[in-house]
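Quick one: the structure is below, questions incoming.
The complex appears here without one of its protein chains, the remainder shown in place.
Letters A and B mark the chains in the order given here, with residues in each chain numbered from 1 onward.
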Amino acid sequence: MTQLALVIDLNVCVGCHACVTNCKEWNTSGSAGALSDDNPYGKDPTGTFFNRVQTYEVGQFPKTETVHFPKSCLHCEDPPCVPVCPTGASYKREKDGIVLVDYDKCIGCRYCSWACPYGAREIDEHQKVMKKCTLCVDRIYDENLPEAERQPACVLACPTTARIFGDVHDPDSEVSVAIRELGGYQLMPEWGSKPSNHYLPRRKNHVSYKKDELERVDNPLKKEDYQVDASEPSLDDVTSW
Amino acid sequence: MQPAFSVIFLTTLIGMGQGLFLALYTGQVYFVLNVVDKASTVTFYSIGSAVSLGLLMLGLVASVFHLGRPERAWRSAAMWRTSWLSREVIVLPTVMGLIFLYGLVHYMGWNLTVMTIGAVVIDLSLIIGLVTTLAVFSLYIATGMIYACLKFLQEWHSPLTVINYILLGAVSGFTMATLIAAYKQPELIPFFAGWSIVLLVLAFIFRGASLIRNKRLRPKSTIQTAIGIRHNQIKQKAMGFMGGSMNTRDFFHGKTALFFRSVKSVFMILVFAIPLVMLIIALIKPSVMILAIATASMYLGLVAERWYFFAEGNHPQNIYYQVIA
Partner (left out) sequence: MHSEVNVEADPKDHIEVKNTTCYMCACRCGIRVTVKNGEVRYIQGNPDHPLNKGVICAKGSSGIMKQYSPARLTKPLRRRKGAERGDNDFEEISWDEAFSIMEERLREIRATDPKKFALFTGRDQMQALTGLFAKQFGTPNYAAHGGFCSVNMAAGMIYTIGGSFWEFGGPDLERSKLFVMFGTAEDHHSNPLKIQLSEFKKNGGRFISINPIRSGYSAIADEWVPIKPGTDGALILAIINEIIQQGLYDRDFLIQYTNSAELVNVEQSSNEEGLFVREGPDEIDDSCVDSQNKLWWDRHVNGPVKTHTEDADPYLLGDFQLEDGLNVKPAFQLLVDRVKDYTPEWAASITGVPVETIKQLAHEMGITARDQKIELPIPWTDTWGKEHESVTGNPVSFHAMRGLAAHSNGFHSIRSLSILMTLLGTIDRPGGFRHKAPFPRPIPPCAKTPRGPEGVKPDTPLGGMALGWPAEPNDLFVDDDGKPVRLDKGFSWEYPLSVHGMMHNAITNAWRGDPYRIDTLMIFMANMAWNSSMNTVSVRDMLKDKDENGEYKIPNIFVCDAFQSEMVAFADLVLPDTTYLERHDVMSMLDRPISEYDGPVDSVRIPVIPPTGDSRPFQETIIELGSRLGLPAFANEDGSRKYRDYPDFVVNYETDQGSGIGFLAGWRGKAGEKFMKGEPNPNQWEMYEKNNCVYQYHLPKSYQYMRNFNEGYLQWARKHRLTRFAEPITIHVYSEILQKFRLAAQGKLPGKQPPDHLRKRVETYFDPLPMYYVPLESQLTDTQKYPLNAVTQRPMAMYHSWDSQNAWLRQIHAHNYLHVNPVTAQAAGINDDDWIWVESMHGKVRCQCRLSEAVEPGTVWTWNAIGKASGAWGLDKKANESQRGFLLNHLISEELPAHTEGEHISNSDPITGQAAWYDVRVRIYKADANEPEQTSPQFKTHKYTPGTPRRTPKWLAFMAGLGKFKGDAK
């Protein structure tokens, strides 16, 4: 069975928010749209976004890490939001594991959002239905798009390739290999919801050299043995014993 | 969580309505079984059923305000296999229908004997009442389970949630029954007041147990498990937006710790202390006024209790939404 998902590489995410707004611009005019914004030009602007980038500080100065952390619906293997939905509007697709909301069935009771430990869902305050990341289901199967572009908008936008899209059930897929080889992990594993989206941790590249590697035989300083003027006095000139 | 008033009114109103029915039916069963010697009058049943039905109706109306798309509410019966909410949606009208029927049978006097077991005459209303009782308990369970089934809302994820929904609903219904008795049939006061006091004590024990349990809870989710980084000093610097979102609006009560604690004291007094004193006074010196105070205090207290119940729910998603910058 296919399970499409995103793998997010915290090792290279610089927190640029490209995925945030590209998601918004694709989806606001797409099948999930419009994604409304309140007070767009006023106090405390707020709107429906499917994807956000957060920032955390880890550790104490000077050993501080700044971590940019994108988060959208994790398309759980066992999505707690689905069984609680009274209308069946919230569902997980058999064929690719994407968790979707049927906007025609949603009654806007918000129960699914309570049932999501990750805060991945957002009510559209004007259409009054629950929305969330669709993995750009209206892109990834669109045969009108060139094949390379049949990817979620956030993945195409990401300048640091910090977002990889694919089937986490296919052991040979890029996402599976990344999870396996780079220590991919799930968020809040304690709830057993088995998020399909994974995160790749920071990986540090170190340099190590031995003290004695500092100097080599061809050290250029050795070339600067320039001639001392012979006319200058030397010890040899003044000692006769 | 951010308590939603629609849900607060829904659960408290239907809880009381169901409790009131249970009170009526308990009275009937006791009489039939000859445990008590005073039968409720037709008026008492009719008024009681009508009030019960009214409370359930009000609850239903309140619930509509919770829905973004109430016109599609009919769809919510669909997922009864998995969703406690769906089950509640099915059981609630069932309960209402049954209570209506129960009241109607009493009102119309259709006391058609179905069978007799020894000296006990089982009439139609008793059968309907039994079915209704089962439905009422189902509804209590469904309502309670809506919250209790959410495992990561640790404060709610406990049998105590269901037990408290039943006990608090029941005690408020019995108290209301006592009030109706005082109004229409004062001789029933000791029966209902007595039951109310028993239930009140039980509810106090279980609600108290829930408070103690929740106080001792340690959140399973931490900022470390939330973002998957093992370090004992992690602080969020930006949640990714500054003007708020559903994540900041729906999942936290937004009140001060002092306000939060005060609500607890308030509901303990309003739900338990005042009604207990009033019920005892009513036992000694029956009075509509005293029982009205008991009922009103209890209902207001339950509104506060329910607010506290929701507010106390500490949703793990809040870990992701701490700081704007």
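Brief remarks follow.
Basically, a contact is a pair of C-beta atoms (placed from the backbone, for glycine too) under 8 Å apart; a residue touches a chain by one contact, two chains touch by 3 or more.
Bear in mind the structure is a predicted one, so any value in this text is a computation, not a measurement.
In the complete complex, the residue from A:1, A:214 or A:238 that touches the missing chain is A:214.
When the whole complex is considered, the residue among A:47, A:80 or A:97 that touches the unshown chain is A:47. For the chain missing from the display, the contacting residue among A:24, A:71, A:121 or A:198 is A:24, taking the whole complex into account.
Mapped onto chain A, the footprint of the missing chain covers residues 11-18, 20-22, 24-26, 28-29, 31, 33-47, 49, 57, 59-62, 64-68, 91, 100, 102, 104-105, 125-127, 134, 137-138, 141-142, 144, 148-149, 153, 156-162, 202-207, 209, 213-216, 219-224, 226-227.
The missing chain lies against chain B, touching residues 233, 235, 237, 240-243, 325.
Quick note on the criterion: only the chains that are shown with their structure count from here on.
A separation of 43 Å divides the Cα centre of chain A from that of chain B.
Chain B meets chain A in the complex at residues 1, 66-70, 72-73, 75-79, 82-86, 89, 146, 149-153, 220-221, 223, 225-229, 231, 233-247, 250-251, 315-318, 320-321, 325. For chain A in complex with chain B, the touching residues are 17, 20, 39, 43-49, 52-60, 66-67, 69, 71, 80, 82-89, 105-111, 113-119, 121-123, 125, 127-129, 185-191, 199, 201.
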